[in-house]
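Only one structure is covered here, and it is reproduced in the block below.
A protein chain is absent from this complex, but the other protein chains hold their places.
For chain A:
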Amino acid sequence: MMMTNFALLPILIPFVAAILLLILPHKIKYQRPAALSFSFILLAASLFSAYKVITEGTLVVTMGNWPVPFGISIVADMLAMLLVVTTTLILPLIILYSIRTISVQREEGLYYPLVFFMITGVNGSFLTGDIFNLFVFFEVMLMSSYGILVLGGTRVQLQGILKYLVFNVIASAFFIVSVAMLYGIVGTLNMADIANKLAQVQGNADAGLISVIAIFFLFVFGSKAGIFPLFVWLPSSYVSAPMPILALFGGLLTKVGVYAILRTFSLFFSSSPGIEWDFLRWSAYLTIIIGVVGAMSYRNMKNIIIYNILIAIGVILVGFTSLTTSGMTGSVFYLIHDMLIKVALFMVIGVILFITGTPDIRDFSGLIARYPGLTITFFIAMLGLAGIPPFSGFVGKLYIVKGVFESGDSVGGILILVSSLFVLLSLLRIFILGFWGKERGPVITSLATDK
């Protein structure tokens, strides 16, 4: 019994860390090393839990020893554990980056506790086995993300947060409605139990209602993930955030929505794929297209990467809707790859912003002469994102394209392949305009942080 409780560590450690960090919020010299060491403890703990999952199989923790459908259960399977390890791997990097770049004023405004509360929500969402508990962890994550996003209180941030708040409050209300409808049909909240009961419902009078609930869930999780008609809040609220926060959000928040779509659709709605899968597939196509259009049309580096988030989400979901083994394998691989590479890209863009002081790629050029290391880092991150063979993006996309073509979905396959070209082109524009050419532009090396 004791052994399975390790699955709780990735939720408990950031929670305790956040509460401890609430003490002495204005003593930055204590906050920084404390936050950094907590993040390394968390990384070690989640690696240990992942090792347990590898050796002993899926860990299930039943809270308070109530039997499975009646209490809340925490289920650590390999997918959840992979995402938890990726999250906790990103966290120390973000904190190191924040220590150097974020302003002291923001750090004193409870920045580190908020980050740890957000990680609590993210890890909880990955690990929970209860649909209402998922709602609660989503809210934990969202509440702290509101706080982080509005920290500093500049005019741009306040405009960004309003859209983000309205959209997420509505989506949360619809989450409650869809959980209520699901509870009305199956009378249970445990995810595994819901899956069992829904399989029995197939074929009788309630079968049509399952599609309705699936589309409700698609609306809810899609608005967190930023799929096609529901992405409208994403660019304007993300662009307002400072760089480490943007890296944290771009790496984690939308991916939690993608994970929730993957989890609910594969668990609840996969026994007889109906109209909801077509909805998911078509919105994934359109997400790729809108992401390509956005990435090509902006000259602001932040916006280019933000629209690349949309492309990646579309690619992951197209691979997922192929419902083949290689398609789903590719989706999971690409999900992990994308979390890491987006954080890397946002960090590199943050360094460029710090050097040049402008996000517009027309305003500077010739960085390669003075910053060769930065150039190589950006170049490798760019090739990784586009999916060039020696780098990680290639494997995920190869599996996705293979699975998508196996399922006979040639439109999706071609779309993914063409979108890779545009991903490469959108980043090459940064590379060519920013790094090549004569040395030009406002090369600032003063302490103008927080860009």
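Odds and ends about this structure:
What we mean here is this: a contact is a pair of C-beta atoms (placed from the backbone, for glycine too) under 8 Å apart; a residue touches a chain by one contact, two chains touch by 3 or more; residues count from 1.
Here is the rule we go by: contacts and distances are computed from a predicted model.
Going by its UniProt record, the hidden chain of the complex is named "Monovalent cation/H+ antiporter subunit C" among "Nitrogenase molybdenum-iron protein beta chain", "Quinol:cytochrome c oxidoreductase quinone-binding subunit 1", "Monovalent cation/H+ antiporter subunit C" or "Light-independent protochlorophyllide reductase subunit B".
Contact with the undisplayed chain is limited, among A:31, A:123, A:223 or A:303, to A:303. Across A:125, A:240 or A:419, the residue that sits in touch with the chain not pictured is A:240. Check A:37, A:105, A:159 or A:272 against the missing chain and you find that the one touching it is A:159. From the set A:103, A:172 or A:211, the residue in touch with the chain omitted from the display is A:172, counting the whole complex. Contacts to the hidden chain, counted on chain A, fall at residues 132, 135-136, 139, 142-143, 146-147, 150, 153-156, 158-162, 165-166, 169-170, 172-174, 176-177, 179-181, 183-184, 189, 236, 239-240, 298-300, 302-303, 359-360.
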